[in-house]
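All protein chains of the complex are present and in place, except for one that has been dropped.
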Amino acid sequence: MNRGSPVIEVRDLIKNFAVSSGFFGRPGTFLRAVDRVSLLIRRGETLGLVGESGSGKSTVGNCILRLLQPDGGQIFFRGRDLAAMNRRELQTIRGRVQVVFQDPLSSLDPRMTIKRIVGYPLTVSKQVRGAEVEDRVLAMLREVGLGKDHLHRYPHEFSGGQRQRIGMARALITEPECIMLDEPTSALDVSVQAQILNLIHDLQKRHGYAYLFITHDLAVVRHISHRIAVMYLGLIVESASKDTLFENPCHPYTRALMASAPRPDPFNRQDLAVLPGDPPSPVHIPPGCRFHPRCSSVMDVCRLEAPPRVRIAADHEVACHLYPST
Amino acid sequence: MDAAFTSRHPRLRELLLTLKILSRNPSAVAGALIIGIMAFMGFSADLLAPFDPIRINLSERLNPPGWGHLFGTDEMGRDILSRVMHGARISLRIGFMVVAAAGMTGSFIGAAAGFLGGRIDNLIMRVMDVVLSFPPLVLAMALAAAMGPSLNNAIMAVAFVMVPKFARIVRGEALAVKEMPYIAAARVSGAKNFWIIFNHILPNCMNSVVVLATLTLGETILIAASLSFIGLGAQPPAPEWGAMISVGRKFVMDQWWYATFPGLFILFTVIGFNILGDALRDVLDPRIRR
Amino acid sequence: MKRLFLIVVLGCFGLLLNGTVWAAGPETLVVGVSSDIHTLDPSVSSDNYDWRQIYPCYDRLVAYKAGSTEVEPSAAESWSVNEDGTIWTFSIRRGIAFDDGTPLDAGAVKFAFERTLQIGRGPADNIGAIDSVEVLDDYTVQITLKNAFGPFIQTLATDAASIMNPNIMKHEKDGDLAQGWLAENTDGSGPFRLAEWTRGQRAVLEAKPDYWGGPAQIKQAVIRFMSESADRRMALERGDIDIAENILIDQLPALEENPDVEVNKYPSQLVEYVYINNRKPGLDDPRVRQALCFAVDYDGIIHYVLQGQGVQMRGPVPEGMWGHKKDLFQHKRDVSKAKALLKEAGQEDLELTLIYSERRSSWEQIATILQANFADAGITLNLELMANPTLRDQVDKGNFELCLGAWSPDYADPSMFMNFWFDSDNWGLPGNRSFYKNERVDQLIRKSVTLSDQEKRVELYNRAQEIIMDEAPYIFLYQVKTIVPMRKNVKGYVYNPMLESMYNFQDIWKK
Amino acid sequence: MLDYGKTLLSIRDLSVRFATYQGLARVLEKVCLDIKSGEILGLVGETGCGKSVLARSVLRIIPSPPGKIAAGTISYQGEDLLQISETRMRQVRGNRISMIFQEPMSSLNPVFSVGNQMREVIRLHQQVSKKEATRIALDMLRQVQMPDPAAVLGKFPHELSGGMRQRVMIAMELSCGPDLLLADEPTTALDVTVQGQVLAILRRLAGEKGVSVLFITHDMGVVAQICDRVAVMYAGQMVEVAEVKELFSAPAHPYTRGLISAIPGAEGEKGAEHLYSIPGVVPGLIDPPEGCRYHPRCEKKRAVCTEQTPVMVKLHADHDVACHCCGPSREEGRP
Partner (left out) sequence: MRILRYILRRLLYVLPVLLGVTILVFFISHAIPGDPAQMIAGPKASRQAVEEIRRSHGLDKPLPIQYLRFVSGLVQGDLGRSIRNHRPVVEDLKDFLPATLELTLAAMILCLGVGIPLGILAAVKRNKLTDHLTRVFSVFGVSTPVFWLGLMLLLLFYRNLGWLPGSGRLDIMVQPPPQFTGMYTLDALLAGQWATFANALWHIILPAFCLSYVYLAIITRIVRSSMIGVLGQDFITTARANGLSEAIIVLKHAFKNSLIPTVTITGLSFGELMGGAILTETIFAWPGMGKYVVDSVNYLDFPGIMGFTLMVSLVYVLVNLTVDVIYAFLNPTIRY
């Protein structure tokens, strides 16, 4: 597989949300949910995007899908800027960037049969009609491990794992180049999670998809990703290849995240409470380094200045005052 | 499981399953039975009714209930039983027409408002608020008075009044459905707004609409009868129940049967729709279903 | 169960406190009526139900003789009229005063008539013959008419000619000629005055002990508004009310069996008839109209709907009014003749629409019977019930085919029928609701109304009636009997066909 | 550390049924479990295997109808909790045995302040004045390391974050000094860093106060980190109970083994490309498989598995298992 050619490149993406719609719908204050995020997703490669709730990781995903209109920055898909596209231009690339969501039930329309759900992207774009749709759907179902007898059932007749397979089939039927996986296994039980992770992995092997894998689960991201970006409060605090990151986590937040995830190892008990406080809400973003109120190695500068992104190794960037740019 | 429930036709299978669950619900069965009887009576009134509901027979005026006339006769000597049987047809027709008209318009308006959001939503909902600022009967009355008393005008008036009900409930659902990931998935696949409204939003609001429609049918029959009672609905000699009570009211002190029987028919028909609606609400509720 | 019990307890509690305390004494007369008063201003109201209260509170220059349509002096002691009947001079009785002591004099009469004319509502049309009013001296007033008008003296006995206290002008607001005040109050010199009016519930008239014509026997008359006939009937039977108005005919048999109640029936001048729109194609053919008249089962309607409480009309002028022609042609049901006439006119598949309102409770039944009668003659009749104002609008615009109507004269003169109904100047609501036009008839009736000589007038009207019966512009149905059920201990009531639903309270007493 | 006390609560042959639209669901089938004093007992299993129902049955708070405890005993301090009166049961609830739930969002009453709700529970079980109750509440909030506890007392639940709410729950439930705390997935809805804090508090307080904890979770990592013993459930049946290290190092039941192998990163830091995965799906409880309910997914299935329900047998002193293939008689079957 020729890994490497960039499929999606995000540069300095910004997304704001209105906090309170003021009187008679006037926009009130804004919160910056995503602040100058840059990402690169290559063909055949999985980029893991890790963060706690409210870190803005799904917002990044939704901007790439253009479910949200970015407020700044560029999103290049095969060299074309998605962020600048109007509605009609967008139609031409619809289907080439696909998505699988967290909740396998609510991401399938309960009123549609599997055949319609999976064949849907084809019907919408009117590329294919009639019997051919059924053929393609069937082929896709086989690919994700389902069969012909599933064709005329409704989503609620399936188990969680099967639903997630259906979600995969729907995403794959348009032969996309990039697939955004938004916590695709966090609603599943461990045994099923394993099945789906394997499927995701196999499909990439076979078709060379570029994945953006969004999750809060370090173990999963470690298993599936090639490269990992860690988000905190709308900001990418550290990014590196998987091995680099796990061997040498630099940002205090990354380290805390790794330390507080319970490991299935009763012989080595961890100190779980490594990070005090709650993840702050994006409505009240602290000044300076956004992480400083919870940081164990906080310095004076952290309270005043936002740290710049620093490249500390070939494939390792971090935004922390501990690593001054020189 | 019966063969039907494993049928290859998914819609039929779902329908049969729903019916099966409904058939285990005693109030659903009772409701459906009442409506069924009323509908049967209405549709075959021409065959079943012992007398002509319109033709007057002045020598038989105001006879009390007896073997000749089970429900007695009215001031024109018409058989009240025959008239209430024909009345079933009128009331059900009003109910279904109103609900069909209001349900379709309201659902579409609500789905569009909820899904499109923003200014359109604001505008539509403000207009709906205005309509909702009137008690239904009061507005229907004003409208029916304005358009002139006739059955068709009453139907239009009641339909107009009922639209916001559907709009509001569908809008609420649409707002919820809109946030569902499958809508995002549809967008990602390139679906346009109206496609999404018709293929996702509306079908997913159907359960609520069906329940509301059933309950509204009952309410419509009541309001329409009320309008007829005030003299703004069906016109004589049409055997509409409300209109019959309106005339029967003059005779109620001495000829109790005149107003009593049409009222009982309204009562039971509306009960039928109400308990069926309640049962449907229980059965169609996805939380119970799945 | 609990609630039922509660109701029973409260009910008994109520019963204990009621029944004993609130019975009306012999000095109080209670009348149960169907609708509330609209306005008490005699210059504004055209409604018999308002006149019920207004009439006894005011005096007029002349009054009807008891139970008769003839007039006699009242506030005017005597009067004279010039040769061509255009100038009337009245000398006014001395000693009549309003409540505040203001005398009823020539000035008051001038004020009252000019006010009514200036306001220009319905009552103004009743005394519309007046051109000017002049005060000759304190107690002499001279009225000049626009043209000679035969029934003029009759119009002065109507409610529209009531004389009110000129001092009401101190209540004037924004140039309304005190309409706002007089709508809710009375200020006349009549035997009664308004003591209380609780809207939607009751009005109380109290007798003036110093009325110039002698005080009334009762102290007060309570008018209770009870919209349902059944309710009024029950109240009458229980003795809660003494007189019940507008009782449905179907409830009379039960009432007649009550030994405490007397059901009085009087021939009235109220007639009910069908307007045929003479301008509609098809209906402009007299043969078709004749056919309609022959199709109706008059006896059946009177027998079943009125339970015999009515008489079929013979021509437009009702029995009891002078000018009624006893030998005039009268339609009887003759279906074959009706069919033949239709065939002759080439209208065998006639389909017509009859509009009517709920103004009279019998109309629905009549409409239904007409539908059946016409069906026998091969005519399809559609019924359309509408609100009375809508109906009147349609009638005024001539936007109908057939319409049920009722009419009662405001003053005792056949011109109330002949001129209003047939003069082509009165097309639409003013009276000619059939849009009938016959130049010969126009001439005859216009001539008749200017004359003072009754015999000549009758002759002209008779000639007109002959023509009219040939052309059948209306279907004349019947004149009704007024039914006034009252408790047997009520004495002294006298019915006057000109004073429909107005009671001679000053002469009534209870035993 | 592993100073097992005597048995505090003993569940024997507990069966629970739920009436549903589709039919009668056999949610718990002859479940046996002992909780010893002072221990943290983990209860793991996949969604819908009956973990929560088990905990709720102990307090007799399963929704009834449709739920019904069909058979079994739950003995606590010599009393069968399933037999005592409702009044007596209420004295046990929140006082001797208390419970915290998964959803910190909805387990507190939204219309009453935190202080109001805490005081209510404290005064229900302890004869103290309102003031004293406030003091106890404050003290408890401090013990769960709540920042600014006095202010929190006056707040409504929606004004607190998920982690704070769960701390309030812990403080409230420990305020009457119970013997046993039933914790139903208390950290599942929390972010991982907050989960760490809550787990640490729970572990510390349980140790300090000597409270036994029945810790329900589906996260094997959490189990490994805080539990002393582990019970594994599958489809309404108890399949394995063991000391935690024993379970992770030598899982006996095929299901337990599968569960552990399926954890990403469990096979070592490098990891294989493919994770181990259990084939098939969890069966429905209305019409569960005959015999061992796991047999349709089991790699070691034999004829007997489809016919007979395996009973719990002792493998070691602290290791019980219910499997036809790995009983003590077939010791050779150990992996």
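Every chain is named by a letter (A, B, C and D) in the order it is written, and numbering of its residues begins at 1.
One rule holds in what follows: a contact is a pair of C-beta atoms (placed from the backbone, for glycine too) under 8 Å apart; a residue touches a chain by one contact, two chains touch by 3 or more.
Small disclaimer: the values here were computed from a predicted structure and weren't measured.
Judged over the whole assembly, touch between the missing chain and the shown ones holds for B, C, D.
Shown as candidates are D:L24, D:A71, D:L124 or D:V313; the residue that touches the absent chain is D:L124. Only one of the listed residues, B:I94, B:I124 or B:L143, touches the absent chain: B:L143.
One of D:F18, D:Y76 or D:F101 touches the chain omitted from the figure, and that residue is D:F101.
The missing chain lies against subunit C, touching residues 3, 7-8, 10-15, 17-18, 21-24, 28, 30, 35-39, 41, 44, 46, 120-126, 128, 179-180, 183-184, 196, 198-202, 222, 224-228, 231, 234-235, 240-241, 358, 387-390, 392-394, 396, 410, 420, 429-431.
Within the entire complex, the positions of subunit D that touch the omitted partner chain are 56, 59, 61, 63, 65, 89-95, 98-99, 101, 103, 106-112, 120-121, 124-125, 156, 158, 169, 172-173, 182. On the side of subunit B, the interface with the absent chain consists of residues 126-127, 129-131, 133-139, 141-143, 145-148, 218, 222, 225-226, 229-232, 242, 245, 248-249, 252-253, 256, 259-260, 262-263, 266-268, 270-271, 274-275, 278, using the contact rule stated above.
Operating definition for what follows: only the chains that are shown with their structure count from here on.
Of all chains displayed, B has the C-alpha centre closest to the centre of the whole protein C-alpha set. Rounded to whole angstrom, the centroid-to-centroid distance between subunit B and subunit D, based on C-alpha atoms, equals 50 Å. For the pair subunit A and subunit B, the distance between C-alpha centroids works out to 48 Å. Each chain gets a centre from the mean of its Cα atoms; for subunit C and subunit D, those two points are 90 Å apart. Annotation for subunit B: residues 289 touch two or more other chains. On the side of subunit B, the complex with subunit A involves touching residues 8-10, 14, 122, 180-182, 184-191, 195, 200, 203-204, 206, 286, 289-290.
Only residues 52-53, 159-162, 189-195, 197-198, 201, 216-220, 222-224, 246, 256-257, 259-267, 269-276, 278-279 of subunit A touch subunit D when the two sit together in their complex. Contact residues of subunit D toward subunit A in the complex are 46-47, 161, 163-164, 191-197, 199-201, 203, 218-227, 244-245, 247-249, 258-260, 262-266, 269, 271, 273-278, 281-282.
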